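Can you read through this structure? Questions will come right after.
Every protein chain of the complex appears in place save one, which is left out.
Entry: subunit A
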C-alpha cells in the first residue's frame, strides 16, 4: 500500500507554499512514497522509554552581555529586497480588499 497519495502530496505542497504543477505532483507522489516507506523503518526500533535528542550540544539559554554593538544600516538590510519603500520591505497585499484608504 502506498504511504502517501497524490492528494496528500498536493496538500503538503499547499502547506509548504509551493505552487507545484500537475506534472510535478505525479512525479513527487511516487518519489515521496518511496522515501516515506524507507524512512518509516525508524518505527522498527523499540524506543518507547528513550528520551528524544533534538541537539547534540547540551546547552540551554545561552546569554550575551546586553551591550549595543554596530549592526546593519537600514540601507544594507534592504539591499537584497525584491521591493522596498520608505525603509521598509514592500510586500504584495495581504488582505482581500484594500482597507488602507
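The rule we apply is simple: a contact is a pair of C-beta atoms (placed from the backbone, for glycine too) under 8 Å apart; a residue touches a chain by one contact, two chains touch by 3 or more; residues count from 1.
Heads up, the rule we're going with is that contacts and distances are computed from a predicted model.
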{"item": "UniProt protein name of the chain not shown, from \"4'-phosphopantetheinyl transferase superfamily protein\", \"ABC transporter permease subunit\", \"Glutamyl-tRNA(Gln) amidotransferase subunit A\" or \"Sulfonate transport system ATP-binding protein\"", "value": "\"Glutamyl-tRNA(Gln) amidotransferase subunit A\""}
{"item": "For subunit A, the residues touching the chain missing from this view", "value": "4, 8-9, 12-20, 24, 27-28, 31-32, 34-36, 38-45, 47, 50-57, 59, 62, 64, 72, 76-77, 79-83, 89, 91-94, 96"}
